[in-house]
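Other chains of the complex are left out, but the ones given are in their true place.
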Amino acid sequence: MEINDKLTYEEAMQRLKEIVGELERKEVKIDVLSSTVSEAKSLVEFCREKLDSTEDDIKKIIDPEAEGQT
Amino acid sequence: MAQNRKVYSLSQLNQSLENHFTTKFGERTFWVTAEVIKVNAKNGNFYLELADSKNNTMTAKSSATLWSRNYRVIQDQVGATELQGILKPGNNVLFALKITYHPVYGLKLNILDIDPAYSYGAIEKRRQEVIEKLRAAQLLDKQKSLKLPAIIKRIALIGSPDTSGFTDFNDELFSNHAFNKFVIKVFPVRVQGEQAVPELISAVKEAACFDADVIVILRGGGSKMDLAIFDNFDLANTIASSRLPVLTGIGHETDRVVADLVAHSFFKTPTAVAAYIHYAIASYKEIMGDLYDRIIHRAQRLISVEREEFNHINRYLQHHSGTMIQYWRTQFQQFENEVITAATSIVHASKRTQDNTIHQLIYQVERTVQDHQNEVDRMLEDIKVNAVHLIDQERKFSIVQRIDQIRSHSINQLERYAVVLENYNDLLDMLNPHKMLMEGYTISTIEGTDVQDVAGALTGQTLKTLTSKQLITSEIKAVKNTTKEDGNQR
């Protein structure tokens, strides 16, 4: 899955869940295992950043005065 | 009969009878009861007709004489009025008498004495009976419930106008100067004799219809026997039932008559009745005078009390209306305060609700982000665990299994080959003819063929026989068959 600006958190999470499912069901070939894990890792990073930025946004919205502090 | 007759003159006969009576009864006194039928007085002497009856039939009758001499004696004992009352037709009397016979006047009863108790007893007995009857009919106290007017002005007067009692009453009534505007309606009646009772009854009934304050019944004295007319039940009934109060003034000394008992009030004499009427008027006037003063006093006091109460009420009006307005003013202030308090409280409550909502919002948002972070972390961990697990599985099962399979299958194959090889070896051992030759057996062939397999005649053929040590070539001279089985044996 390509990670670009159009990717949403939901889509990323959906893909992540799929990967976990495939792993659980042992549907991933050993030959592509590391690349799959690599993709998952990228998605996780993407989600994490998305969450962090959302949290920042929310803090700014809720408490605009505290913007400079955190 | 005429020859033998002894003729007496009447004088002789009567003389003889007189002698007989004198001898027979002489001075003897007899007590005899009899009813007086008739009384005639002449020159102080009383000539009575006495009788006795049973079941309304006369059973005896005699004339009797009370000589003036005896009369006076009796009168001293009984009283003139009473004696006159007793010696009246219809009365039962107990006489003491002597029987006399007079040649000229015939048989005569000479009354010497009278026992009045006998006559009175009869009256009293009758009176008690009437009283009982009245009591049973609840008439005794009927008049007592009527109210006597304070001023008795109109009087229905029942009595005998010529009697002294009647005169006494009028004299007493009109002699008073204080009040004499009486209106009197007289109902004249006889107060003795047989007609007295019916006349009295109708007079009372008539008087009751008259516009009067009271009915007054008068009788200026009389003997006990005379007054007995007032013991009559019908008269008593009429009096008791009268709508007007009845006052009685029946002159007597001791016992009350029945009329007295049923009347509203009774007095001993007619004069006493008049005196009472006067007294009542006088005392009423006095009371009225007193009342008047008191009324004026009361009225004045009442007015001042009323004035006071009134001023009081007036003040109350001011006070209470003021209080009420004040009360409502306070009430109001309270309302106003309540409105402010409640409204402010609503605003504050709303602010608190809002603050809560904001807190919840922030909390939930943070929680959402946190949850997602946790989920992402968990996901990564899942991936790692699953990938590593996959590799481990591959290692443990696929590879190790393959090696084991290869090993076991190849070893197995080797073993199987070994078995096949050994089988061939065994077979080889079994087929090796050296072994049989060593044990003493021989192999005989004709031109390379086992002698047993050669067809045709054997005789003359060249037979090669192999032993363990030699190969012998010989010529067959004869053939002898043995058992077929034995033939196969070598």
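Brief remarks on what is shown
The letters A and B name the chains in turn, as written, and every chain counts its residues from 1.
To be clear about the criterion, a contact is a pair of C-beta atoms (placed from the backbone, for glycine too) under 8 Å apart; a residue touches a chain by one contact, two chains touch by 3 or more.
Values in this document were obtained by computation on a predicted structure and should not be read as measured data.
Whole-complex chain count, expressed with the shown labels: A x6, B x1.
Just so we're on the same page, only the chains that are shown with their structure count from here on.
By the touch criterion given at the top, residues 361-362, 365-366, 369, 372-373, 375-376, 379-380, 382-384, 386-387, 390-391, 393-394 of chain B touch chain A in their complex. Chain contact summary for the complex, chain A toward chain B: residues 9, 13, 16-17, 19-20, 23-24, 26, 28, 30, 33, 36-37, 40-41, 44, 47-48, 51, 54-55, 58, 62.
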